[in-house]
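Would you mind keeping the following structure in view while I ask a few things?
The complex appears here without one of its protein chains, the remainder shown in place.
Labels run A, B, C, D and E following the written order; every chain starts at residue 1.
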Amino acid sequence: MMELSVMSEAEKFNKERAMLNEIVMKYADLSIKRFYGLDSQVYRDGALPEKTKQLLGLVASFVLRCDDCIRYHTIHCHEKGVSDREFVEALAIGLVVGGSIAIPHLRRALRMWDEMRS
Amino acid sequence: MMELSVMSEAEKFNKERAMLNEIVMKYADLSIKRFYGLDSQVYRDGALPEKTKQLLGLVASFVLRCDDCIRYHTIHCHEKGVSDREFVEALAIGLVVGGSIAIPHLRRALRMWDEMRS
Amino acid sequence: MMELSVMSEAEKFNKERAMLNEIVMKYADLSIKRFYGLDSQVYRDGALPEKTKQLLGLVASFVLRCDDCIRYHTIHCHEKGVSDREFVEALAIGLVVGGSIAIPHLRRALRMWDEMRS
Amino acid sequence: MMELSVMSEAEKFNKERAMLNEIVMKYADLSIKRFYGLDSQVYRDGALPEKTKQLLGLVASFVLRCDDCIRYHTIHCHEKGVSDREFVEALAIGLVVGGSIAIPHLRRALRMWDEMRS
Amino acid sequence: MMELSVMSEAEKFNKERAMLNEIVMKYADLSIKRFYGLDSQVYRDGALPEKTKQLLGLVASFVLRCDDCIRYHTIHCHEKGVSDREFVEALAIGLVVGGSIAIPHLRRALRMWDEMRS
Partner (left out) sequence: MMELSVMSEAEKFNKERAMLNEIVMKYADLSIKRFYGLDSQVYRDGALPEKTKQLLGLVASFVLRCDDCIRYHTIHCHEKGVSDREFVEALAIGLVVGGSIAIPHLRRALRMWDEMRS
């Protein structure tokens, strides 16, 4: 296994997320398990393609200012082929809707994006 | 001018919004005027089409639970040709991200959508 | 059917909620339907009795400041036999956690409670 | 007593607020009463004058998007001699920090301000 | 004194909280001191037992997504004898009310719970 220090931010995030989800599943009741199922389901291709849905999840997470959720959707936007300009235009909407209070999250979202694009 | 009682929810909303924006502009300083300009600018066609941007504005407004903002983007989603299924899939993401606290807004968003679709 | 003007706030709320939920179900996809199912499921008797769960739903709705959600749990707290003092102690926690910004919701929650207790 | 229809928005707000606070005090326990005391205390003249404190309360209420709280501080800003420009500059900060999601509250705050200034 | 590295998450949290509260008390005025008093008072046994009140504080903190507050109430829920199933059922309500945006807090709450239960 790679050393933590040489892992990218995306790798560290995915690793820690997996480890913590194991603890969640150790305790989760049926409601929490169903919620997790629903949380995967809503981003699947439908009338709207998954790429658009990841952008919707990104902007929702951005205006609610949750770094972990922003990271998650940033990784998936990247995987789905979202371009730099598309990513930034989505964040610009989030910034105008959510205000300057979201600027620290803008900085961290773009740092992670920049790392993945390099 | 039409009687208020026979106007649709969208017409009432647009009418009141225009009237109140006049009061805003009577007092607005340069910062507020620039913010208004920015608020129009971010939804214009770019790398992402305006239709997608209206859906992003809708979901951002939905998870932040602002009925007037939801109404505004619902009207524009309708004008840009968003289909029933696309509209509902976007709201489903908003519902899962934002939780049951947003259900009252889901009800009112779909009531307005239903009126516009009839 | 009773005249709207002689209906209690709880009756009006339940009536409008039922009517709007019909519109939701006309458009809802599988995700939204499953979310509705989950939303009923979490308040059922379990290790914690439904009465405690309704108080948890009340305080969650209160600090998130959603009047319709507060109304819903206020009605159910009343039906489950929550006493005046229990109801007020739960709201006092909500007030301290959520701050004075929640005071308008405190006023409206207690107006409805007062009407149901009379 | 004046007819409701000829009362200003500020008068209606104050009247309903007083009536609902009576219901709150009918049920309030010691914690809620102490919270109410604290809520008056923090706006009193101190190292910062009450006028500045009302502006702080206004902007806090604005970014948290509570119309009743905004109304309350708008009335008190007016009573403390806040000028049009001071009021608008405070709201402009609230708008930039809180984002376009607060625009509906900006409209309603300025409508009430306009009514009081006329 | 124990090394930081061998302390549990609960011990680290309590230690840092105590140290920072000393700084708060160095600067606090009467209002802040009274608020601190009120914040202890609302969780004391009353018509509702402290155990239920800690669950109410937990769920309120959870839907408002404050990790430190969640940690505080998690420790107190554990001390008051809340069972695994009770803890999880309370969090499931928080998850449904507050949405997937709260999932990162669910993970961290259960990691701490798991550490305390081991």
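Annotations
Note that in this section a residue touches a chain if its C-beta (ideal position, glycine included) is under 8 Å from a C-beta of that chain, and two chains touch if they have at least 3 such contacts.
Note that the structure is a prediction, hence the values are computed from the model and not measured.
Within the full complex, the chain left out of the display is in contact with A, B, C, D, E. The chain that is not drawn here is touched, among residues D:10, D:23, D:75 or D:90, by D:90. If you put the hidden chain back, the residue from A:7, A:101 or A:116 that touches it is A:101. When the full complex is taken into account, the listed residue touching the unshown chain is C:63, out of C:10, C:23, C:42 or C:63. On the side of chain C, the interface with the absent chain consists of residues 63, 95-102, using the contact rule stated above.
Summarising the interface, chain E meets the missing chain with residues 17, 20-21, 23-24, 26-29, 31-32, 35, 39, 60-61, 64, 66, 68-69.
Within the complete assembly, residues 65, 84-85, 87-89, 91-92, 95-96, 100-101, 103-104, 106-108, 110-111, 113-114 of chain A touch the chain that is not shown.
The criterion applied here is as follows: only the chains that are shown with their structure count from here on.
In summary, the chains found to touch both chain A and chain E are B, C, D. Minimum number of contact steps separating chain D from chain E: 1. Matching the C-alpha atoms of chain B with those of chain D calls for a turn of 120 degrees, to the nearest 5. Both copies, chain A and chain B, contribute mostly matching positions to the interface they share, with over half of the numbers common to the two. Computed from the mean C-alpha positions, the centre of chain A lies at a distance of 32 Å from the centre of chain C. Work out the mean CA point of chain A and of chain D, and you get 37 Å between them.
Multi-chain contact residues of chain B (touching two or more other chains): 39, 60-61, 63-64, 69, 85, 89, 92, 95-98, 100-101. If the chains shown are joined wherever they touch, the resulting network links each chain directly to all the rest.
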